[in-house]
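For this depiction, one protein chain was excluded, whereas all remaining protein chains were kept in their positions.
As written, the chain order gives the labels A and B, with residue 1 at the start of each chain.
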Amino acid sequence: MIRAHVTATNTLVAWLALVGLTFFSFGASRVGLGAGAELAVALTISATKTIIVLFIFMHLVEQRFANRLIVIVTFLFIVLLVTLMAADPITRKTFPKAPDPSSRPVD
Amino acid sequence: MSAVELADQFESVEKQEHAARLGMWFFLGSETLLFGGLFALYASYRAMYPFEFHQALLHNDTMLGTVNTLVLITSSFTVALAVHYVRMDRSRLAALLLGLSTAFGVTFLVIKFVEYGDHIRHHVLPAGMYSMADSPPGGVVMGQTLYWFMTALHALHVVAGMILLGIAAVGCARRRYGRSRFIVVENSGLYWHLVDIVWIFLWPLFYLAK
Partner (left out) sequence: MSDATLGMDADARMDPRGAGATHPDYMRAESGLRSWLLTKDHKRIALMFYGAVLLFLGLGGIFALILRTELLTPEATIIDPATYNQMFTLHGVTMVWLFMIPAIPTVFGNFALPLMLGAKDLAFPRLNLLSFYVYVASAVIILGAMVAGGADTGWTFYVPYSSTSPTAVTWMGIGIFVNGMSSIMTAINFVVSTHTLRATGLRWQRLPLFVWAIYGTSIIILFATPVLGLSLVLVALDHGLGLGIFDPRYGGDPVLFQHLFWFYSHPAVYIMILPAFAVISEVVCTYSQRPPASYRAIAYSSLGIAFGGFFTWGHHMFVAGMSEFDAGAFGGLSMFVAIFSAIKVFTWVATLRGGSIAFQTPMLYFLWFLFLFVFGGMTGVAVATQSLDVHWHDGYFVVAHFHFIMVGGTLTAFLAGAHYWFPKMFGKLYDERVGLVASVAVFIGFVFTFLPQFLLGNAGMPRRYYSYPPQYQWLNVLSTGGAWLLGAALLLALVNLVVALKWGRRAGPNPWGSRSFEWITSSPPSKHNFDVTPIIERTPYDYHLSEEDARERSRAS
């Protein structure tokens, strides 16, 4: 049963928001926050855009909880996979460290 | 426009449409995990080679990537509008919008292939295309390989999405779809939005390195 209803205006505003966030993301990447922070900001903005696409463009705001649950579960599985897999190389103590460029003799 | 036929196993048309929608969401969840594994690979290799991976990203043209992002977002917008109008029974307008969205898809692919051509000219390739002698450092190569595979896989999904949109567009033009029959258009739209969402993540990961 559709309670909320996405209008053409909602859709237009959503598009403008997405375009705005794209420029914001672009700008943020130019500021020079450092690799880690940059990635975090960029991914947060991407997540925000995704929520807009999901709820407005894909009408999730109108739909039953079952459909939203699928999105939540999908997201959680991806977080699980990325986290535990990337944690492996990050926490390996025996992985050879990159050679120090300054230690290479200049010829 | 023909009304929806109620299949034997469903109690009502409403249930039938809900089932089609629910099935599509499950399918989308599944498709997302396909890319999820690649995001995990990305995270792992980038964590392994923070400096060199970053070097690989510098090969990508931020301008072209950003334009492509705007192209896809706009195409998502036109698709959403199309679904909106087909629900209001304005099928011809919906068909036009879907056609426009497909054209945006073509634009995306053209830009992508321009980029690929550029990369090939600058010898920025997946790992296996190098010999041991001319290969860049390991982390750089892994970054490049992931770039090639992830964007290629995404491009494949763009093509699939365009086919679905095309089918929906033709159906709308022939007034097969309308207010009482639009689930095919809606589901095709859902697929296209997923393609957009994947790119929304690919873009910062591959193009926003300074």
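Criterion: contacts are C-beta pairs under 8 Å (C-beta built on N, C-alpha and C of every residue); 3 or more make two chains touch, one makes a residue touch a chain.
This is a predicted model, so every value here is computed, not measured.
Across B:Ala40, B:Leu57, B:Ala94 or B:Val124, the residue that sits in touch with the chain not pictured is B:Ala40. Remark: the residues of chain A touching the chain excluded from display are 66, 73-74, 77, 80-81, 84-85, 87-93. Those residues of chain B that touch the chain absent from the view are 7-11, 15, 18-19, 22-23, 26-27, 29-34, 36-38, 40-41, 44-45, 48-49, 52, 126-130, 132, 135, 137-142, 145-146, 149.
Operating definition for what follows: only the chains that are shown with their structure count from here on.
One finds 15 Å separating the Cα centroids of chain A and chain B. Residues 18, 21-22, 25-26, 28-29, 32-33, 36-37, 39-41, 43-44, 47-52, 54, 62, 66, 69-70, 73-74, 76-77, 79-81, 83-84, 139, 186, 189-190, 193, 196-197, 200-201, 203-205, 208-210 of chain B are the ones touching chain A in the complex. Chain contact summary for the complex, chain A toward chain B: residues 6-8, 11-12, 14-15, 18-19, 22, 25-26, 29-30, 32, 35, 38-39, 42-43, 45-46, 49-50, 53-54, 56-59, 63-64, 66-67, 70-71, 73-74, 77-78, 81-82, 85-86, 88-90, 95, 98.
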